[in-house]
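Every protein chain except one is present and positioned as in the full complex.
Up next, subunit A:
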Amino acid sequence: MAKTEILVIDDEPQIRKLLSITLGSNGYFVKQAASAKEGMMNIANDPPDMVILDLGLPDECGHTVLQKLREWYTNPILILSVQNSEDDIINALDSGANDYLSKPFRTGELLARIRSALRSTIQEECSPIITCGELQIDLSERTVKKNGELIKLTATEYALLALFVRNEGKVLTHQYLLRDVWGPGYINQSQYLRVFIAQLRKKIENDPNRPELFLTESGVGYRFICKNNEL
C-alpha cells in the first residue's frame, strides 16, 4: 500500500521541519507548502490524503483557504494554529475542518488526531457493533453494554452516545450536538448538553469526575475517545 500523503501548509520553516520529521518517521509521506497559494496549487495538482493547515498564513487567511478547499476537496483537513480562541476554532470546524490542534502541541496528540481523521474517511460504513474497551455498543439493536452488562439509557442519552460513537476521536461542537440530537431550535440551550453529558458520564465512565471517554474541549465541544482504537 502506498504511503498516506499529508500536505503541510505552514509559513514557519521550523514547524514544517518538525512535522516532516515527526510524520515521516511515523510512516507518512510529507509534502510542504509555505503559503496559501503554493498549498492550493499543490492540492489542485496532486490532491493529498490529508492537509494540515495553519490559520495564520502570510498571503491569505487560513479560514478563507479552508472555505475555498472545502468547495471541492473532501479529504480530511486538520487545523494547526497558534490562534487558540474558541471562536476561531468553532469557525474552522463549522467551515469543514475535521479537527484542530493549537500550537504548542504534543506529538502524541497530533498523531492521534491524524489517525482519527484518516480513519473516518476509510471506514464510512462501519459494522453495527462497536467495542470501546469495556464498552460495547450495538447500533442496530440500540443497546449499550459495559463489561457484558446492559446499561439502561434514555432515548436522548442513547442518541447522544450513538452520535459520539459514530464520530469517535473527532471534536463535536456544542452547536452540532444540540442541532443533531435536539433540533435546530435548541442550538443555544447548552445547559441540556451539560446535563446529558453529566448523566452519560455517570452511567458509563469508571470515574465520572475523571472522564476518559467523553472529553471536554473547553468552550468548543466534546470529543469521544475509544481507548482500544490504537490503529
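Please note the rule applied: contacts are C-beta pairs under 8 Å (C-beta built on N, C-alpha and C of every residue); 3 or more make two chains touch, one makes a residue touch a chain; residues count from 1.
Quick note on the criterion: contacts and distances are computed from a predicted model.
Chemist: If you look up the hidden chain in UniProt, what protein name do you find among "Acyl-CoA dehydrogenase family protein", "Cytochrome c-type biogenesis protein", "Multiple sugar transport system permease protein" or "histidine kinase"?
Modeler: Answer from the UniProt record of the missing subunit chain: "histidine kinase".
Chemist: Touch as defined at the start, partner being the missing chain; which of A:Gly27, A:Pro104 or A:Gly148 qualifies?
Modeler: A:Pro104
Chemist: If the hidden chain were put back, which residues of subunit A would touch it?
Modeler: These residues touch the chain not displayed: 86, 104, 154-156, 159, 181-183, 190-192, 194-199, 202, 208-210, 216, 218-219.
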